[in-house]
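Showing just some of the chains, left in place.
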Amino acid sequence: MIAIDQLCYRSKLRYHNAGEKFAFTTLTLLFCVVSRSVVIAGIVLVTTGILTIYKGGIPFFRYLKFLTVPLVFLILSTVAIVLNVSKTPSDLFALSIGSWYLTGSKASLLYAVQLILTALASVSCLYFFSFSTPITDFIHVLQKLHCPRLIIELMLLIYRFIFILMEISSAITTAQNSRLGNKDFITSCKSFGFMASALLIRAIKKSNLLYDAMESRCYDGTIRVLHENFPPKRREILYILLFETFLLAVTVILRLR
Amino acid sequence: MKDIILKAQELYFSYDDENTHSLNGLSLEIQRGKKVAFMGANGSGKSTFFLCCNGIHRPSSGTLFVDGKPIDYSKKGLLDLRQKVGIVFQDPDNQLFSASVYQEISFGILNLGISEEEAQKEVEKVIADLEITPFRHKPTHALSGGQKKQVSIADILVMHPQIIILDEPAAALDPKHTQKVNHIVDEMTQQGITVLMSTHDVDYAYQWADQIFLFKDGRVLSQGTPTEVFADQNALEETNLHQPTVMKLYFRLCEKGILDPSFPVPKNLQELEQYIENIHL
Amino acid sequence: MTKKQKKIVLLSTIFALTFGITPAVSAMHIMEGYLPGTYCIAWGILCIPFLAAGFFSMKKTVAANSRLLPLLAMAGAFVFVISSLKIPSVTGSCSHMTGTGLGAILFGPSAVSILGIIVLLFQAILLAHGGLTTLGANTFSMAVAGPFVSYGVFLLCKKANVNRKVSVFLAATLGDLFTYCVTAIQMAFAHHADTSIAGAMGKFLTVFAPTQIPLAIIEGILTVLIISALETY
């Protein structure tokens, strides 16, 4: 129902240690964001792309499609950065509107390109993680990082409930559409309102039933569950360390220049 | 000439990337006014086919003819189609979304663009017909499962479709409400509505249906009259179904020479009992 | 067609197939990697007091009645699902609600801050709306600022005896608009290459206005429809 979720359970990287994957993701993200360099972005884009597509087995075109998810945001914000309205024309281009200019500078274009690449590289990094690691494994990593128990338990439940509610909402929407509930904009809005309120009522009812079911399995206020362990591998840790050291080196060299 | 109301020609459909629940070259023909049962494992494509019938899903290839015309997937075409083909979903909780029974039932018919007064009349009529009056003023979420089912059927009946599809109408109902629903279904047929129903209840399908389709892996494995389909031992085994008890015992009794095999196969328990009653040893 | 023409057609088809699929206008999530490190941390720190307050009050209520845990989780899942659904639109483009106003009115702003950060985390990982590094900034705009404004407006309207539907509409719409302003401020602080921060903010506001203002209004209308449908139960 959620494409990324479906794909990550089929990833060939799924049974690798989630902690490793998380460390790789966060460290690489850190270098992307801190260095903000085109070179680092390029390295990261290629590396995570290879990992996700080749090692993880995510289909190439679907991966490309996912990289375009933040496209609208990217285009609009880039326009905002590059375009300027000013009385003096800048060096890249300038369109005169009366006594003003709609203009952009080379520096701002360079800045925007750098930003786009950094953002795309970061997204590819995030995708490496979400295309290879089921949320339940991620929650376990957070637990090991001493995230408060209440948050962990909420995340565990919310992740499951999301799918219960999505199933209900899509079933109700289908039923509404079967009765012409999408015939025009106003009817669609009404249908959406009905659906959402019915969904909330169902959600509240379900939460009570689930609580009863948990209680009947001796729930005492603490959710304890076992986790399947996929122990970290020394060689992989070494690779990650090497890669991050490499990124560090590149960052330092670029700074010194 | 046969009056074909629904015809599927080599339908293919698959959900994003899953292989289950998909259609793999489904072809079938249904005559107007018939009672048709669809059987087969969950995930064999019954519900997917139903959702194709009213245009919620669009087959990736193949054509579906309703009333002799291929489905028109334009906005207007779909609205017309959905007026003709109504689906009563399996779980009423996934169909009912209004707080009040009245509002719920009127939703579909008002979307047809009918005047409020006329809609009101129709709603009142269906409330009376389906015996919803005793609980019509209760909020929908306080209804019992069986009552919700009645309302979800009323939802569709009020729109006067030519074809009604019932997805496992008796699932999770208690005997009393199963009877009630079966009764309502019988009345639909009497009104000339073509009824398509998916069910896992072999004995019910055997006695109710004019025609049965056994689905497997998104296509029709076996079809025909109940007696034909349930005589096909291979198909039954492949779909994990068993022969209806009445039919099985009738054949056993025939084998032993107790009943006369030249009579038509009894359609239900009453008929078989009648046969036994008439035995003169 | 000449060979060259064919090539162009093929290339443009591939381009359309890969990039032309109308990407969802995800509300106002700042995408992964868009903010420099210092801003990521700064906005994160700014959230902490709100999150801490939300966390402790939630912990207290759950400790008093553990039945509230699955209920809160359902509320969180509800906000996620509502904000991930395509909403009806006039233009046919596909967009989503933020759900912040609805959440704040239904569950209160402090609960929404904690649920919000979890929902945003899931949105980042499952839907690629927002990101891990921008989690702090997005939490501040969507799980703190928006909900508090919504809730404040809602309370004010209540005190002023404004019609309930109007107050729900105002709460949701203004909350949404405020979120959008905060996001613009966040981006302006980080990226003001050519102009002043205020100038950059003006530009971000202008550029996002055509998608965000209609969205805020639709969000308001839908929130009213949902709340009034709920009231009939």
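Chains: A, B and C, in written order; residue numbering restarts at 1 for each.
Here is the rule we use: contacts are C-beta pairs under 8 Å (C-beta built on N, C-alpha and C of every residue); 3 or more make two chains touch, one makes a residue touch a chain.
These figures come from a predicted structure and were not determined experimentally.
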Check your understanding: Per chain kind, how many copies sit in the full complex?
Key -> A x1, B x2, C x1
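Criterion: only the chains that are shown with their structure count from here on.
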Review point. Which word fits the touch map of the chains here: line, ring, star, complete or other?
Key: complete
Exercise for review: Go ahead and name the chain pair joined by the largest number of contacting C-beta pairs.
Suggested key: A-C
**Study point:** Centre distance in Å when chain A and chain B are each reduced to the mean of their C-alpha atoms
**Key:** 43
Point to revise | Where chain A and chain C are represented by their mean Cα positions, the distance between them in whole Å | key: 15
Check your understanding: Hey, what residues on chain A touch two or more of the other chains?
Key -> 191, 194, 197-198, 201
Exercise for review: Provide the list of chain B residues touching at least two other chains, using ranges where the numbers run on.
Suggested key: 99, 141
Practice item. Using the touch rule from the top, collect the residues of chain C that touch chain A in their complex. Key: 17-19, 21, 23-26, 29-37, 40, 55, 58-59, 62-63, 66-67, 69-78, 80-82, 84-85, 87-90, 106, 114-115, 118-119, 121-122, 124-129, 131-133, 187, 191, 193-195, 200, 203-204, 206-208, 211, 218, 221-222, 224-230, 233
Review point. Can you list the chain B residues touching chain C in their complex?
Key: 99-100, 139, 141
**Study point:** Residues of chain A defined as touching chain C within the complex
**Key:** 2, 4-5, 25-26, 29-30, 32-34, 36, 61, 64-66, 68-74, 76-77, 79-81, 83-84, 90, 105, 107-108, 111-112, 115, 118-123, 125-127, 129-130, 135, 138, 148, 150-151, 153-155, 157-159, 161-162, 164-166, 169, 182, 185, 188-194, 196-201, 203-204, 206-208, 210-211, 214, 219, 221
